[in-house]
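Got a structure for you, written out below as structure tokens; questions coming shortly.
Of the protein chains in this complex, one is absent; all others appear in place.
Up next is chain A:
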């Protein structure tokens, strides 16, 4: 299939998105920002990865970001969503991912962080999000992705972790958050990503899941996350990256999806929304750009579908020798 041609379907207003992200970063006291205060670490990951994909990571102050990240680290080794909040595996991954972007993982006490993450594995192979014990396959993915970036995967029982993920496989080929839970594209991304990183994709029925995933494409060209739901730009990432990891991405119409994502841009103020004409936010801006990267849109760096980080960052990490 020919690669997407920007002249046919509207353009990616990359500069506007860069400006949108940089401005949002500064608006710490807006209502929207205060409400999302607790997940600033995630927001930083979304914003900074988008900047890197558009080759503009240099526009932020690396030192400022890195020193703020370190203020979010808890004595347990885990990271919080923002200074003063409690640690959680969600924000620990984002912290490690951001440091990976800046090639600054070496400032961490890797042993401490990896022990925090590894300590969250339960006997059945599942992972809790934090000391309070919520279990979800999202956390399995996070643990595996994080420890893989830190080169410490052998600190957990990988076989049991895979076993637990496989126990969440459903009869439609998809995965849910816990055994018996309904298939959902976000959970599918997490499970497929975790299986990919651990070399365990043979557990996935690629044809069955691939078909379920390709049927997420709606008449708008966009993808939804489950049958009979509305399309949303964030699924351009979760569905698309899953399809790529199992080599079934040719089953959707890529050009139509790219057009949908581009239609979700705010061409005046920058930023991307969940659906055309909706309010933009950093979350959807990131997923829109990441989706376009997977669709090989020109001017966007390649992103790794399993680690959700630029390919050059992953290659740099995976092909160096520093073991845990």
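The working rule: contacts are C-beta pairs under 8 Å (C-beta built on N, C-alpha and C of every residue); 3 or more make two chains touch, one makes a residue touch a chain; residues count from 1.
The definition used in the following text is that contacts and distances are computed from a predicted model.
Visitor: Unshown chain, UniProt name, "Geranylgeranyl transferase type-2 subunit alpha", "Kv channel-interacting protein 4-like isoform X6", "Dihydroxyacetone phosphate acyltransferase" or "COQ5 protein"?
Guide: Looking only at the record, the undisplayed chain corresponds to "Geranylgeranyl transferase type-2 subunit alpha".
Visitor: With the full complex in mind, choose from A:50, A:200 or A:236 the residue touching the hidden chain.
Guide: A:200
Visitor: Of the residues listed, A:93, A:261 or A:294, which one is in contact with the missing chain?
Guide: Checking each option in A:93, A:261 or A:294, the one touching the absent chain turns out to be A:294.
Visitor: Could you tell me which of A:18, A:105, A:144 or A:177 touches the chain that is not displayed?
Guide: Residue touching the chain left out of view: A:177.
Visitor: In the complete complex, the non-displayed chain touches which residues of chain A?
Guide: Within chain A, the residues that touch the unshown chain are 1, 29-31, 33-39, 80-81, 84-86, 88, 130, 132-134, 136, 166, 170-172, 176-178, 180-184, 196-197, 199-203, 210-212, 214-215, 217, 226-229, 232, 244-247, 249-253, 256, 266, 273-275, 277-281, 283-284, 294, 296, 302, 305-306, 315, 318-321.
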